[in-house]
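Okay, so here's the structure we're looking at.
All protein chains but one are shown at their positions in the complex.
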Amino acid sequence: MAVVHFSTDQRQHTGVAEIAIEAANVRDLVRQLSALYPSLDAHLVETSSTAVAIDGEIIPDPWLEELTDTSEVYLVRPLAGG
Amino acid sequence: MRYAAPTTIDEARALLAGDAGAIVFAGATDVVPQMRGGRPEPSMLIDLKKIDRLMSVSLDGDTWHVGAAAPSSALTANAAFAAEFPGLTEAAGLIGSDQIQNRSSLGGNLCNASPAADSVPALVVNDAIAVIAGSDGERRVPVADVVTGPGQTSLAHDEIVVCFELARPAARTSDAYLRLIPRTEMDIAVVGAGVRITLDGDGAVSAATVALGAVAPTVVRVPAAEAALVGSRLDDDALAAAADAASDACNPIDDKRGTISYRRQVAGVLTRRAAGIAADRIRTRNGQTSNEERAS
Amino acid sequence: MSRTHVTCEVNGDAVDFLTEDGESLLNALRDELGLIGAKEGCGTGDCGACSIIMNGRLQCSCLIFAPEADGAAITTCEGLASADELHPLQQCFLEGAALQCGICTPGFLIAAKALLDENPDPTETEVRYALAGNLCRCTGYDKIVRSVLEAAVQIRTPA
Partner (left out) sequence: MSTTEAPANTGTNGNGSSGYRWVGTRPVRHDGLDKVAGKARYAADLNLPGMLYGHILRSPHPHARIVSIDTSAAEAMPGVKAVVTGADFPEAPPKGATRNLMCTVIARDKVLYSGHAVAAVAASTRREAKAAAEAIEVTYELLPHVLNISDAMADDAPVLHDNLFTRGVEPRPTEPSNVAARTVYERGDVEQGFGEADIVIEREFSTQAVHQGYIEPHACVVDCDQEGKAVIWASSQGHFMVRSSTATVLGWDTSRIKVIPAEIGGGFGGKTTIYIEPVAALLSTKAGRPVKIVMSREDVFRATGPAPGAIIRMKVGARNDGTITTAKAWLAYENGAFQGIAAMLGCMCVVSAYTLDHLYVEGFDVVLNRPVNVAYRAPSAPAAAFAMDSVVDEIAERVGMDPLDLRIQNCPSQGDPTPYGPKWPMIGLRECLEAIRDSDHYQSELPEGQGRGVASGFWFNIGEASSATVNLNENGTATVITGSPDIGGSRASMALMAAEELGLDVHLIQPVVGDTEVVGFTDVTEGSRATFATGMAVVEACRDLKEQLRKRAAKTWDCDVEEVEWVDGSAVHGPGEQEPLTLAAITGNAKRTGGPLGATASLNARGAGPAFSVQVADVSVDQETGRVTVERYTTAQDAGTAIHPSYVEGQMQGGVVQGIGWALNEEYIYSDDGNLENPGFLDYRIPVASDLPMIETVIVEVPNPSHPYGVRGVGEVGIVPPLPVMANAVADATGVRISDLPLSPPRVLEALTAAES
């Protein structure tokens, strides 16, 4: 199962630091998280945390990004660079 | 806005007299940035570079005449002039890039009346005289008396600085000019210090002039520093006293380029260093002379 | 604003144009003559991107009023190459990767030409000071300085 790690402010909505979830892709994962933590969605929108870091890589548009049993997931803001 | 390029001083003066909104220029290295920065557009731009006398650099007897509109590069390229006024030549050669030095002039540097003008302290220590053409003919004014405040001069609207007169330096005399800028080039002086020294046959200072730029509304001549140097052999105590006197003579402001305390401190440092350079130049020159004498 | 008819020589060609009196030579070159090599980076003589050689002297064309050019001989970046051969500076800039965005390149080439015309064998320090009036924000100047030094060698010792 993929493990989702929550940041300090996200924990205020999840109550836990991490959770293991069986999900095929990020869309599926986010759907399950929304069901588990109803206030998390609004928080993610509010903080523009629309990107996901999977196994160390920050992916700006991760909707269909596949997850594996060993995936390590963080919900983050997309980056900007120069 | 009209452009005019008179070929005589009288013609230029007549144009000026006939148009209260007219200005004269040589390199326009200050005029153009000021116009972009919001300075009201003049009604006429009078280009002085077509007037031969304003463009020439010549030695007439014991007096050098430096045309007010001659570009800085005309000085730096003039080996005879540079040998006699290395400090003034350096000052002219510090004004901006090569591109700027091919346009900037001593007359423009003076009449722009910036407290930070590099060539003004160097002109002042050499007792330069500004020759000014006006309605009553020409008058001769010490350079130090031309600028009355930031952006202000004692010139009437229809007066034009024609040239600078510089007496050839006495024996065993040299000058130096140093400035502090954050970069190596392209900046406006945070502090500038000009020094001219005369050494007697024994190596003691028989005459000295010291002038500072960018530390007061106008160039500052520092008699106390001069007094500290005269009679000395430029020993550490004398140099330190001159430096302190220079620092004390400052009346600077805090601005984007430097602070009051920084300007004071560095004015002393540069005065001391410039005095040392001027003295070294005399010693080296005399050393070279004697070497040449030996060779011949 | 008054307009002046200016006749001059640019890159060896006799040209003439009509200009507003307060217009910069830079704008006249670009807009009236279509010579876009000289660029405006600042308009105040601080960046050198508009460098030209007028009557043998390296200058910022943004500081020159266009009527001043009457009777003058002007070289711009466009005048460096011949029909079939680049100037050694241009060739060395290409081979030495001395340009990234390229906006400052025409100004650097002109300033470097002015230097080498006067001093065919400059030291690195002399090159750096001669080019201090030209700003480049991309390269850190390293490859520009190297390329000018290499061009100096090539000009001194033609193949």
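Each chain gets a letter, A, B and C, in the order it is written, and its residues are counted from 1.
Assume a residue touches a chain if its C-beta (ideal position, glycine included) is under 8 Å from a C-beta of that chain, and two chains touch if they have at least 3 such contacts.
These numbers come from a predicted model, not from an experiment.
Displayed chains that the missing chain touches over the full complex: A, B, C (touch as defined at the top). Of the residues in subunit A, those that touch the hidden partner chain are 5, 7-9, 12, 46-48, 53-61, 72, 74, 76-77, 79-82. Hidden from this view is one chain, which touches subunit B at 33, 36-37, 180, 182-188, 190, 256-259, 261-262, 265-266, 269-270.
In the full complex, subunit C touches the omitted chain through residues 1, 20, 22, 27, 30-31, 35-44, 46-47, 49, 76-78, 80-81, 86, 90, 92-97, 99-106, 109, 124-125, 127-129, 131-147, 149-150, 153.
The rule is simple: only the chains that are shown with their structure count from here on.
Chain contacts here follow an irregular pattern that is not a line, a ring, a star or a complete set. In whole angstrom, the spacing between the mean C-alpha positions of subunit B and subunit C is 29. Put simply, the C-alpha centre of subunit A and that of subunit B have 68 angstrom between them. Only residues 1-2, 4, 20-22, 24, 43-46, 48, 51, 57-60, 62-65, 67-68, 70, 111, 114-115, 129-130, 132-134 of subunit C touch subunit B when the two sit together in their complex.
Contacts from subunit B toward subunit C in the complex involve residues 1-3, 5, 27-29, 32-33, 36, 41, 45, 47, 49, 71, 73, 96-100, 102-103, 184-186.
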